[in-house]
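Shown here: the complex without one of its protein chains, the others still in place.
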Amino acid sequence: MTAGADVLAATDPRPPIDLSSGKYLKLWQGPQHPGITGNMSIELTVCGDEVVEGKTHVGYLHRGFEKLMERRTFIQVFPIVCRVCVPEPDFNEYCYAAAIEELAGIEVPERARWIRTLILEMGRINSYLMYLGGQAGAFGLGVIGQWTTHVRDLMLDRFEEMTGARIYHMFILPGGVRDGLPDGFDRRMAETLREIERTMADVENVMFHNAVFKKRTRGVGVIPVDLVDTYGITGPNARAAGLPNDVRKDHPYLVYPELRFEPVIGHESDMYARADVRRRDLLVSIDLIRQILARMPRSGPTMSRLPNVLHWKIPRGETYVRGECSRGEYGYYVVTDGSGYPRRINVRGPSYTHAMALLEHLIPGTNISDVAALMVSLHTYPPEIER
Amino acid sequence: MRDVLSPFLAWKNLFREPVSIADPLNREAAPRYRGFHKNDVSKCIGCGTCETICQNGAIDMVPVAGFEPKDGDSGLRPRIDYGRCCWCALCVDVCTTGSLTMSNAYKWIDADPDAFRFVPGVDAKSWDEAEDGYRRADGHHLTIRERVPMQELAPEVRVGGFDEIVAGYDVALAKLEADRCVSCGLCIAACPTHMSIPQYIEAVRDGDYRRGVRLLYETNPFSNTCGRVCTHVCETACALRNEGDPIAIRWLKRHIMDQVSQDEVREIIGAPAPATGRKIAIVGAGPAGLTAAFDLAKAGHAVTVFEAAEKPGGMLRYGIPEYRLPYDMLDRDIDAITSLGVEIRSDCRVGRDVAMAELHEGHDAVVLAIGLHVGRSLRMPGSEHPQVRKAVDLLRSIGEGMSFDVPRTAVVIGGGNVAMDIARSLARLQKLTHGEVKVTVTTRKEPGHIVADPEEVRECGEEGVVIAYARGPQRLVIEEDGRLTGLLTWRIVPKIDDKGRSATICDEGDAVVHPADMVVEATGQAADVGLLGEALTEELAWNRDRLAVDADGRTSLPWLWAVGDCINGPDVVHAVADGHRTAAAIERAFAETSIERTRPDARR
Amino acid sequence: MTFDWMKIPYALLTLIIVVNYGLLLTALVQKIAARAGRRHGIPIWQNYIDLVKNYALRTSISHGVMYYLGPVFRLTGGVGLLLFVPSLYGSEMFSNLSFAGDLILALYFVFFGTLGMALGAGESGHPYSAIGVSRGLSQVTAAELPLALAVFSVALQYQTLSVTDIVAAQQGGITNWTLFTNPLAVTAAMFSFLGSMMRPPFDVVLAPQEIPIGPPTEYHSSYLALMQTNRALFPVAKMVIYMNLFFGGATSWPIFFLKIFLIYMVSALVGVVFPRFRVEQSIRWFLVWAVPVGVLAILVV
Amino acid sequence: MRTLLARLKERFALGPITEQRPDLAFVTVERETLRPLLRHLRDAEGFTHLVLLTAVDWIEEGLFQLTWLVHDRRRARDIGLRVMVARDAPVMDAVHDLWPTAATYQRELKEMFGIDFPGSPRIDEEFILEGWVDIPPYRRDFDTLKFSEETFEHRAGRGTTDPATHMREHLGIQGGSK
Partner (left out) sequence: MRDEDMNERRIGVRDELRKRIVKGPDGIEFEVDPISDYYCDARPEVRPGAYAGIVESLFNWARSESLWILGFGTGCGAIEMRPLMTPRFDAYRYGIQWRPTPRQANLFVVSGYLSVKTLKRVIRSYEQMQNPKYVVGLGSCTINGGMYWDSYNTIKKLDQYLPVDVYIAGCMPRPEALLAGFEELKRIIRAGKAEGANLYAENFDWYKANQKRVIHDWDMPDYNW
């Protein structure tokens, strides 16, 4: 299986493109482009309606996080990590905190572990809702985006009342979480989950049982299953190809070992399968949240004792901590050198491989109309690519 | 077919009310929302920890009108730049007083980009009164509030002797305690001698004890001593005191000295400056005199210290019991000073063995550092009785190793640290000679208002000393055979007088006789100024019974300086500060006269 | 043939009524579509404000004569279409400039605006415009086919090329409408109608997600305002034809407004709930579904 | 993991090994060993997924540490291969033929650290930065604050006071060290 991959990458089967022939047209999608989920661009070479080459261009959102982290103390890194990935920031907080806790040898209180899991699942729902709206919107089915954004807003309200912020929650501190759940949270959360379920039923009817949507997505943008490992594809993109890749199962973290769920798997590996896997995974997350709320401890500390954060030093070491975010494997590679500052932090976002190498591989041969949708269907978030 | 029809279900929303918020412009954020900052400026102490933790560089500490620096308050307040802030609320989490919070207000719109900067609590904002907003959760503190406990002898063990009670931190514990410091530096101003406290605490964290000793000796040659018995006003100014225990600054200082050998200490102090040819006489080898001696000797002057007692150290040796300050620790401090070439003439009482006039003749300057060695008496009926003793005298006898009949029961009058010292010393002696402790301390104060350090009071109780609060001593109970049997006290009742001032009256109805074979008065001390001689006493200006001095410690005579307890009352670290101040003043005076000397015709 | 000069001011009055109605109607339909998304949507008068705003912009850039003429052509298409078909049947005042062979002219005008637009957008030089134009032309051609067939069928059915006559033939009860007398032709025409309304599933021409709104990408300021005017006018004009040909026309303004609204809603009803086809998919769809129905309609007649 | 490392030791010259977790180990290898080792891990040991490729700048030692982290999903374990490259001549062998995604990482490393991977596709193209004029920004000797202050203008009017210094000045405190 993998032996073929070498050949695949080594020899480019496509003929060279002669732009001066007049047969081709250069087309830029983005960065100012509504079909792109964030601020990035794809340089397309089209021949008629068919795209013969697509090059991704990133860096429009580059803030130099990995550099900035190196000149901040361990606690000061905490507020900036969430900014790495705007639509689903909590995985940054979790992975960073977990890596630091591992290197510094800090135990996290039980209650904090449950709350962290809760937050991550809430974030996953948000991210999927945003994806569903985007995927439908990419085909001009705007109404889905209206509904999903509305229920996402409800979820943001839950985030807000729990963490004190809508988007950048900054709640998962190294050592635990900032606070417990507010009064009445369970009730409002149950209501929100019901509303999301109702909306998801509508979404299923309008989007997934939709002749035109099926026509646009079935058999389009297929990721061959043997590319999954070669291209480092993880998360729903891999699961839609029939592989049960799910970090929550493969490397259980937080309280996932105690929760009942099965990875959602699709088979066709086309855009429809990917959308459907995400829709069903969202329902799994709803179920997980219900399990968490039913079983989490309601009292006890939420933070373990940290050394004085103003001059917190961590011994030399390196580690890699991963989590299953809505797009796949999210990981932090942290190297410390014994000082009060991280030596190096490398953020491994799934979008990095999905939106660049994989997208460039998938684009040739597609129709221009499908490029934006294809990009959306890989569910990539540009801010985490360039950091 | 379903795939064609089912999408039309979307239209059912046509008959549902839209979910839009009717008035989004006035929607309130969640109660925990991290909105704009609030600061209770009267609670804020301007420690700047918020500034330190802010990773955005969004916080500046700025002086604010109406807030002057004072002990435990820098007078600065945080100013926040919303062109930088990221609303992470780490500043709120780390705030040492809990004064900094966040409202849930979130609307700030302005066409002027320079407007987004304000001092919360000072620049009035619409959200100053907001009730909701981000607060720290219960128990969520980024600062560590509990002090690392010090290993100490159990009460039953320590009362059986004069061994030092506290063991001192080991390196690991000291690091933990030093780790708590937020390095705000408020303590520096509070410390009479302005030690570089955050810096030497940092040295502990780094394990760089040589750096620590260097920093200590910049401001305090009595670090072994102060590390044990300092009144640590710095700890009352410590930012962490507001929401927990202050840093154990005193113990950390001691810890530094414990880690470095005496030879190394001498090496770190280094050699004095080249000799200047100036000579200085210092009367009294207590902390004030020796500190001045240290500074002056370091500057290259020839210093001679005249000490009446057998050994140098003054009150440190003869006033403080050994279980608090072991003599060899004091000796180490003194050794460091003499290593600079300071000559100490012990057993040489000025006025008896040498006259003030001689000192004046033979030296460029004379410094009086005679301390307070005379105990004051309440002069109540019966206080002439031989078994009524003064605390200073008794402590001195203990220090000198002289024996006296240890009373089976004793009463100590007074509520200060000296009372505690003598009570606890007596307790130890009782335990050693009689096997049981029967000491009562009577104080006029209510519990909690006592002058002595709380830990002294606590340890006193642990050692079996009884403290009788709110008792006003009236007279001594003397049997007809002349035997002292007790002390009669009346209950002190607090009262507000007609003019609204608080006063006290004695309740005769509540009289108690505290049985005692010996009554010790620990009710204040005075200086023994007899050594000055009549002529000099006449010549000098006085301020009641104390010598009048200027801010530098100079008396009305230009060659005579007076420092330490005899001027400023009893306190070690103040004495050290005095010593430094006066030494510096003498330096300045020398510098001025040296200019005069370059002009031979200027004089006479 | 005598020409009644009084028809001109009346035609202009029609124009004014229709433009205003179009502005309000498009806003109303947008609001209704917004309701499906569970929100309120734009204020009903928003189109007027946008129009004033766009006319009030201080700068504009021309890319050449055709660029300028594009919106003009487009508007001419709309105005022409409207002026040559009767708005109200039986009304002297509002039968406009209709004449015997106006059906053919109307069909021409339906296409004319698109062509003008294509030329103008092509001149702007923007690649998205170019792609949009090529998509638009191919899709419009495909969508026109069933319409042409349906019209042909209707013309055969009523044996006339005069719109007025066709309307006249449908009077006297709802069952006389072409909708019921020739349902196949109406179906074919409505398929075509969906294709020409620039709503999903046939809005790949504008496709904001792929080729930011296609042909009008470069249009702005007064050019855009001109096109907006047309956007209010043209659909109504087009629907007047549909109304006249298939739904019995209108004899009074209220019925006119109501019928136009309902016809418009058909496109919105479909448009809101379906994503868009790719251009070749939509052409195929027309060829597979709409054209056969049109052919069938002719055969049936 | 232990058995795997033992097996690898037999076939390859391995440097220092850090076992960070039971499922994660880091191994330092020589530059020449890397490719055969990666290939072996991928084809024979089931490490099919390249998680990341990144660099750490050990400026004090004059070295760049390159880390390839590969993942074996079936056995849920990771191994990180470290290669130390001289900072003054930073060149490394490209592995994009083993994993095409490596090309992206290699481009980033070239731009951000200045580590060259000859033969990697688009390696010399600008990747994230545009019109960059300074040394590669992820290098430790690049001071981002200084660069930011020199290049961009910050809003004027900021200035802070150190509490200790402020009290010193206002209370007329002498002595003590700063």
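To keep things simple, chains are lettered A, B, C and D as they appear, and every chain counts its residues starting from 1.
Everything that follows uses one rule, which is that contacts are C-beta pairs under 8 Å (C-beta built on N, C-alpha and C of every residue); 3 or more make two chains touch, one makes a residue touch a chain.
Everything numeric in this text was worked out from a predicted model, so none of it was measured.
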item: Shown chains that the omitted chain touches within the full complex; value: A, B, C, D
item: Which residue of C:8, C:49 or C:65 touches the chain not shown here; value: C:49
item: Sole residue of A:25, A:167 or A:293 that reaches the chain not shown, by the stated touch rule; value: A:167
item: Interface residues of chain C (partner: the chain not displayed); value: 34, 37-43, 46, 49-50, 52-54, 56-61, 208, 212-213, 216-221, 224
item: Sites on chain D contacted by the missing partner chain, in the whole complex; value: 128-134, 137, 142, 144-145, 147-148, 151-155
item: Missing-chain contacts mapped onto chain B; value: 18-21, 24-25, 27, 29, 36, 55-58, 81-87, 106-113, 116
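Keep this in mind: only the chains that are shown with their structure count from here on.
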item: Centre distance in Å when chain A and chain B are each reduced to the mean of their C-alpha atoms; value: 56
item: Chain C-chain D separation of Cα centroids, rounded to whole Å; value: 61
item: Mean-CA-position distance for chain D and chain B (Å); value: 50
item: Multi-chain contact sites of chain D, meaning residues that touch two or more partners; value: none
item: Residue list for chain B, restricted to those that touch at least two other chains; value: 7, 10, 19
item: Interfacial residue positions of chain D with respect to chain A in the complex; value: 18, 20-21, 23-24, 26, 42-43, 48-52, 54-57, 65, 67, 69, 73, 76, 78, 80, 96-101, 103-104, 126-130, 137-138, 140, 142, 144-145
item: Chain A contact footprint on chain C (complex, rising order); value: 36-39, 127-128, 130-131, 200-201, 203-204, 207-212, 272-281
item: In the complex, chain B residues that touch chain C; value: 7-8, 10-11, 13-14, 16, 18-20
